[in-house]
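One protein chain omitted, others in place.
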Amino acid sequence: MGIRLNPMRWLLASVIVAAIAFGADRVLEPAAGGAITIAAALFIGLAEGAICLMAGAEISDGHWHRPLLPRAASLVYVIPVGALLFLVNIPQLSIYPWAEDPSGWLSKGPFIARHVALFALVFAVARKFVGEAVRGAQRTRFWAVIYVILFVAHLSMIGIEWFMTIERPWFSTLFGAFVMVSAFLSGICALSLTVFSWRRRTDAPSKLVQKSLGGLMFGFATFWAYFYFSQLIVIWYGNIPEETMYLAKRIGYHTPYWLPARLIFGMIWVTPFFVLLRRKNKTLAPVTSTLAVIVLSGVTMLFWIMLAPVVPVSIPLLVLLIALLTFLTASIVRSYDLLLRVPAEVVHEPAHQPAHSH
Amino acid sequence: MAHDHAVAAAAAHPASEKRLQIERDVISAMQRPGLVYWGLVGFFATVFGVCLLGAWAYQIYKGIGVGGQMNPVGWGIYIVNFVFWVGIAHSGTLISAVLFLFRSKFRSSFNRAAEAMTVIAVMCAGMYPLIHLGRVWYAFWLFPYPNQRLLWTNFKSPLEWDVFAISTYLTISVVFFYVGLIPDFAIVKRYTRGLRRHIYSALSLGWVGSKQQWRNYNMLYALLAGFATPLVLSVHSVVSWDFAMGIVPGWHTTIFAPYFVAGAIFSGCGMVLTLCIPMRKLQKLERVMPIDHFEKLAKTMLFTSMIVGYAYTVEFILAYYSGNVYEFGVFKDRAIGHYKFAYWIMVFCNVVSPLALFIKRVRRSLGALFVISIFVNIGMWFERFVIIIQSLSHEFVPYAWGNYSPRWPEVSIMIGTFGFFFMMFLLFAKFLPVVAITEKKEEVH
Amino acid sequence: MDRREFLRWMGVASGASVLAGCDLSRKSEKLIPYLVPPEDGIIPGDATFVATSCTECPVGCSVSARIRDDRPVKVDGIAGHPVNDGALCIRGQASLNRLYNVERIRQPLMQDGSGNLVPATWNQALAKVSQALKTTSGEHVFLSGRTSGSLSVLIDEFSQRLNMRRLPEFELFSYAAVREANRSLFGVDAIPFLHPDRADVVVTVGADVLETYGHPVAFARALSRKHDSGEHFTWFHVEPHASMTGFKASERVSVKPGTEGYFLAFLLHSLGRSLDGRASSHVSSVPAVTLDRAAEATGIARETLSKIADALRAAHAPLLVAGGVSIGHESGLDVARIAALIQAVTGMNGRTIDFARATDYSRVGSMSDIDRLKSRLDANQVGTAFVFNVDLVGRLSGWNDFASSLEKASFLVGVGDIMNATLSLCDVVLPLSHAYESWGDVEPVAGVVNVIQPALKPLFDTLSDGDVLLRILAEAGAAAETSYQQYVMDRWARDYGPAAADLVKKGYLETSASAASISLREPDHRYTFGAAPAKTPALVIAPSVRWYDGRSAELELLKEIPDPLSTVSWDPWVSVGLETAAALGVDDRSEVEIRVGNWSTALPVRRQPGLQRDVFMIQHGVAGPPAGWSRTSGEANAVVADVAVTPTGRKVPTTILSASLFEEGRGVVPGSHPEHFGPLKKMQEQHAHGGHELKHEDVSFYPVPNYPTYRWAMAIDMDKCVGCSACVAACTIENNVALSGRDSHLRGRELSWIRIEPYYAEDGSSLDTVPTMCQQCDYAPCEPVCPVYATYHNNEGLNVQVYNRCVGTRYCSNNCPYKQRRFNWFSWEHRPHPMNLMTNPDVSMRGKGMMEKCTFCVQRIRKARDVAKDEGREIREGDFTTACAAACPGGAIVFGNLLDEKSQVHEWAHHERSSRLLEELGTGPGVFYLKKKGGHHGA
Partner (left out) sequence: MSERLVFGSEHDFLHKLEELVKSGVNPRDIEIFAPHPVHKAEEILEMKPSFVRTFALIGGLTGAATGYLLTSLTALDWPLPVGNKPIVGIPPYTIIAFELMVLFGGLSAFLGFIVTSRMPAIRTIISQDEFRDTFEIHVRKG
């Protein structure tokens, strides 16, 4: 394991966060609604997304990402926090329309069971992968592949089951993938924020890392827009009430959401796209990290607008949770002076040949 | 004289040796077409002429009814082939443009062949929308041009998007292909005499590799790559929207755009392997097309295959989840209905057979790769068959269900396009450098 | 040539072609006066109407023919006529296809030495005939189908002048049993007219009153009136097979073939009326049948039996009639008698059953007469035989080898319009003009006479039926040369005086009908229905709504239009019940061999829900088995007992147009909902719960359509649709829809713009016939996908198809959820002469590679607009209607402007029974369906 963290402190911190969430939830009930769902999804997304990016880089044996590995690796420990929040949120499952008339698949018991199982699996594999990766072990590539598959499965499930079923029986086949891409994008942003955290340190990341991250942010913001459009135009063109209803509720001019809806598009695609069009900006940490913040808040709003029109979402709780989680995540990532001690050589790990296997 | 010595010395340098070796390898593939070669070209030309042009003429004379299309299946294998060929085309752009942006090394072995394939495949694809028109003699109405009727085209129609997407795609890929060839033409010029030399010389536009030329060239190539990458996404998305814009159950689904793009790249990689594995053997290109690069291509194929598999699964599961009788009706019918054979062929070829690529030994065995690539080509053809024809055959109104099966003119025309494709590819393989020489040289250190 | 000359020629050429285009080339010079409108005010492009009569079947409905450019292009009923009141059945609509039939005999034919029929002149032919009359030994006979009015009178003169025996007329549907019953019970030989609209309980036994029995159009009209009245009304239909009539009744009851006697006897005895002496003795002469006995014999559930009995007992104005296949068996006469008896004792006669308006069948014979003729022929006793406009051999295909007997006549004179099995045997064939080319009259029912007058000049060298007879008389020197027109006019002047003019103008005349008093006579009959019921498996030979007794199978239009029950168009088939099919292990299109004695035939199967176990059904017009006839009544048998049916294991291509008998949970039947309709409902509820109803912007990003003056729309009442397919025939003719032919049907390329979609309940207990055509959607999915604007939405709500702009991508058709778009796969627009004359000049022909579909008869809308414009107003309700709406005997279709608050369509569209097809797709159709009052099996 490339990074060792003090389990006790980490556990403590996570439980505190969960407890606060739980408490607030009790207090605000039932106004709390989807706040916890949103916060959990956001942070699970960015953590798993960042690790997935590493996995992808490993598979396509790139080298640019190596300096990022330790920080990305430490994000593994955000996943259980998300899981904890999910458990805390169980009382809120009643917000789902299928909660009253449960079917075989969509009913509380199995729902909780399969998600807990998925969390455990993803956490284990992610941990295994980053461990191998940081050590530059032989099996890295193998675990990377497994992880990517799990990532896709997990985020699709979260997209479909946490967000899509809120409007059951509405459905869109792209929805899971859409949420997955949003998560991946937020992962990239999270990593470029860690880059920002680096500037004052000796191990300032190479231009290559920044360039790559900038490029990826540019690329995947655009890719996200492509998914967004793919969904929009099919539904817009089909004009089938059962489908349009969902969108009309969220982007229609007659709804209070029409402005946020357009803001979201502006924050996740328009801004990063036009800013990063200029090659130089890709390498300016202040620019990229500002963009990262904008995109991340865009993704948050995206998750929010998926729930808000049908269930009450307590904004204060949401803000509180995001603040807490940000702090926790940041401290995990920058763990080497906060929560855990890490031998310096891991950070200054010599970029070595990836585990080629001829 | 001192200068000549210098030149000699330079040429003697080992790096220079390597580079010249590359030149010779590639150029030697272009020498003296043999009788067998011309025989093959002639054969494919005949197939093209007789099977495609002949059958098409007959169809125009008698009416589109000579095919098997009917109510409710208004689109037959013509459209299947259209999508199939557009799909084939895509890997060309992927390998040359996308991999260029990702600075992947292995592209240099395939990009030339792939680009050629793209151009030819788009030509093949382009024929089909015309072939399937009921009144092809009015095909020009599909293009927006000022006319005394003051009537323009309906830009809201997915088919109109197609007109733009396909023609843009053809133009850009031709430009991309040609730009890549310019320096190589200049090299080929060096190896040829007489008329051929003049032709290649003219085609090279007087390339000498000066700093200005290289500077502009690099910029142009990067830009074209930058344009081609979103283009390749958009083109197959537009093709997918030909269906997704309809309200036909099995067509009208949001995942189509990315799903089709992945499928296109998947089938494209398949076709690249199908073409390059024999070419490597016949034209002795082992040195310039190393096995590692084939392995990388195989991985790309595996990856896209898994995306396609994801799409199949999600579509099916959500159709069930929706509880929508039309939606799930279609998918049930796919699995157990009249067209189940097509469906299961598709699943086997596209999802099951590529799983073998998880095994390293398979990835590195050209024989195995060739077989799998054939599977992929077949599988992807059937994927389009299932999507287009099965969906139409099982729509909303039970009275109007009906099953389509192709009839000889359609099959004949399909064979004809293969004739055209291979004829063109053979010509390419003999008259143009099949590997990007300058890019190969770049890898020499 | 120089420019001027060239232009001059061009002028001439184009002028000529324009004229030629306006008229049948034969008399284009006649058109020149058109350039100066003549006195009778014929203006090119304007239609005139001629009143005449339909002779496609013996009923003889009145017809108003729409004349364009010297020829009829469309026929409809004459409103107010006591029988068909403005409507026509599918056969009547298709009668134009007989007039313009390519198979028409175009001149007289005579056998040459080698026995082939070769063209001849009238003089040659007639000379041959009169010579034959002189030379041939043996008795001369004259045989025709049912005739009435002047023709019948003339035939009498004709036969006695040429001392020829006029044989009883031949009709396969001779009603012999019914007439025999009426004769022996009431002393009248007639088919009474039925008034279901005056009844509160109707029981029909085998009589397919909506297809061929009696006056189907009149019955459908009456039912429609009944629905409007809103009075309580129950209709039980008892039958051994499955007919459209049965499915349209409130309750359809299957009875074992040949056991209807038990059923009726049970009813008779459970009436519980106090009866006077004669009636009671009649009743007592009928063997008593207990409930159990009846149930056991007929296979009808006891509760059903008692339900019917109770209903009949409690009825104020009952109507019971037996006929069709139920009197076509050995004990058929008993069935008819007991039915007549019930009519008598329940006092139906004069109320719901009307002998004053009876149809006179007194001259019509029975199978006994045919049998007698056969034996005389076999004994070579027949000299010259006239077979006058009746396809004896074709109708008697079930009789082993009637043809060879007929050939034994020393000289055969055939008179007819289309070559058929009988004419091909004749020595001389005299071509007959179609009724629309002739003068004459018919008497559909007592006290009503219809005119027959020419709507066009004869297309070929043919003579009208009357003229043929008169010419022969003249030729034989038996009468002075005169024309039949003169003949009938004299007769009308004599019989009707001044009213005759009215007859020609109005098309029909109502004369005083002698109200025959119906009273029971002495009972004189032993009832024999105690005999064992027909052995199963049994084969029922059913009348065809398309082909009547098979005679109309000659018309390709009636082959093109599918049989509404089975949706089989061109091919013959045998209907097999679902259970039976399962038992035999056969499915649609599997071939079975049907064997009776030494006769056998192989036919493809079509599954028929509701058809009882071990009963098979074929229609007349398909090569029939040797059914024989009932010695007691002379009625031709419709039930063949004890047939052997074995699958051959082959599948044969068959033109079955419907892909599924059932709705498959799709909610395509108005009033039923798709299984997944829940979701949309749920969404609506969510909204309602959220405090507001679903508004347009909640479900669509598009603007709401705005139609300034008109939104053409249609509404269809599922209660009134009798599934007769008359609308289909009307539409096909009105809109020049091509007859695509059998091959196209096999490939699923039918062209009809309107179709009847039959959807059965899974258990076959009920049937919904949904007439569907282009739904003219507000948010039509077909429009946006066309790359060249060949289809778009006009500001009157029409989904317009611009034929000439179409390039044939066929995306519109793919994207139409109702699958109502039709593609021209080949060149179908070139029709052979004389079919080309059936073309409606107001509707453009569609060429190869074009898409077409229902236009809501846009040509009629245009016409109406022009008229309205001339009168400086907007189009009003009732100015016009579509061809299908005009044709519908049930009055099930209304058409009009949805924006007009007072219009009928507006009322129906906003009715609480109103719904639209696949509404959850948000296409906003312009066709509304009123679901059945009784609710729907799926609902």
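By written order: A, B and C. Residues from 1 in each chain.
Methods note: a contact is a pair of C-beta atoms (placed from the backbone, for glycine too) under 8 Å apart; a residue touches a chain by one contact, two chains touch by 3 or more.
None of the values given here were measured: they were computed from a predicted structure.
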Thinking of the complex as a whole, which visible chains are touched by the chain that is not shown?
-> A, B, C
Give the residue, chosen from B:55, B:98, B:224 or B:400, that touches the chain omitted from the document.
-> B:224
Looking at B:152, B:344 or B:370, which makes contact with the chain not pictured?
-> B:152
In the complete assembly, which of C:779, C:908 or C:929 touches the absent chain?
-> C:779
Specify the residue from the set B:130, B:205 or B:282 that touches the hidden chain.
-> B:205
For chain C, the residues touching the chain missing from this view = 701-705, 777-784, 786, 789, 791-793
Tell me, which residues in chain B touch the chain that this view leaves out?
-> 3, 6-7, 9-16, 19-20, 23, 144, 150-156, 160-161, 164-165, 167-168, 171-172, 175-176, 179, 183, 186-187, 189-190, 201-202, 204-220, 223-224, 227-228, 230-231, 234, 238, 241, 438-439, 441-442, 444-445
Had the left-out chain been drawn, it would touch chain A at residues 229, 232-233, 236-237, 239
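As a working rule, only the chains that are shown with their structure count from here on.
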If each protein chain is taken as a node and each touching pair as an edge, is the resulting graph a line, ring, star, complete or other?
-> complete
Rounded Å distance, chain B centre to chain C centre (Cα mean) = 58
Taking each chain's centre as the mean of its CA atoms, how far is chain A from chain C in angstrom?
-> 70
Touching two or more other chains in chain A are residues 169, 237, 240, 242
Per-residue multi-chain contacts in chain C, two or more chains | 676, 678-679, 784, 921
Once bound in the complex, which stretches of chain B touch chain C?
-> 62-65, 68-75, 129, 132-136, 138-139, 141-142, 151, 153-154, 156-160, 163, 242, 245-248, 322-326, 329, 392, 395-402
Within the complex, chain C is touched by chain A residues 97, 169-170, 236-237, 239-242, 244-245, 247-249, 252-254, 310
Within the complex, chain B is touched by chain A residues 59-60, 105, 149, 152, 156, 160, 169, 171-177, 222, 226-227, 230-231, 233-235, 237-238, 240, 242, 357
